[in-house]
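Since the structure comes first, as structure tokens, the remarks are kept for the end.
With one protein chain held back, the other chains of the complex are shown just where they sit.
And now, chain A:
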Amino acid sequence: MEQFIKKKIIQVKKGDQSAFSDVVAFYQDKIYQHCYRMLGNRHEAEDMAQEAFIRAFVNIDSFDENRKFSTWLYRIATNLTIDRMRKRKPDYHLDAEIKGTEGLDMYSQLASTERLPGEEVESRDLQRYIHHEISQLPSKYRSIIMLRYLEEFSLKEISEILDVPLGTVKTRIHRGREALRKRLRHV
């Protein structure tokens, strides 16, 4: 896969815009998911994920083909989401937790449109719950936990993506794991 992406990137660099659609198609789910987990809002996640791909395209000449493309792409996406969180206006989202409740957001106030039988509901609810617990972590821990366990990057790659020293990555992943351990202990 790495080779396939590498080939496509070289084509894009040569000016073949259409080759970029294969790159987007390959990474769209990962990047969208990453943005969603960082921002916790579908609409913003889509905007930022799109923006990340557009920036990657515009700056493709500055990408060194000998490095891993995914690391570079995640770095763009992560910086965009962090920027977005800083600028964020305090407005209301369905995903935002309702004050004074524990783990209740506006989605839980909406009537569920689909009813799945027994176990499936349970496992989906659990997945959602885990997602929610991750989203409650401070973003500096959240990003690292996500990159490590959901995107399967090595600690060294994470330090490159976030532009943070390896030692800091280690400290944060320890704290992130401890925080989640406490949150998920009773599951």
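The definition used in the following text is that contacts are C-beta pairs under 8 Å (C-beta built on N, C-alpha and C of every residue); 3 or more make two chains touch, one makes a residue touch a chain; residues count from 1.
In the analysis below, contacts and distances are computed from a predicted model.
J.: Have a look at "Anti-sigma-W factor RsiW", "Ferredoxin-type protein NapG", "Acetyl-coenzyme A carboxylase carboxyl transferase subunit alpha" or "NADH-quinone oxidoreductase subunit D" and point out the UniProt protein name belonging to the hidden chain.
T.: "Anti-sigma-W factor RsiW"
J.: Pick from A:I82, A:I130 or A:V164: which residue touches the chain that isn't shown?
T.: Residue touching the absent chain, from the options given: A:I130.
J.: Looking at the full complex, which residue from A:L39, A:I76 or A:I145 touches the chain that isn't shown here?
T.: Answer from the full complex: A:I145 touches the omitted chain.
J.: Which parts of chain A are in contact with the chain that was left out?
T.: The missing chain touches chain A at positions 15, 17-18, 20-21, 24-25, 28-29, 31-33, 36, 42, 46, 49-50, 53-54, 57-58, 61, 124, 126-128, 130-131, 134, 145, 149-150, 155, 170, 173-174, 177-178, 180-181, 184-185, 187.
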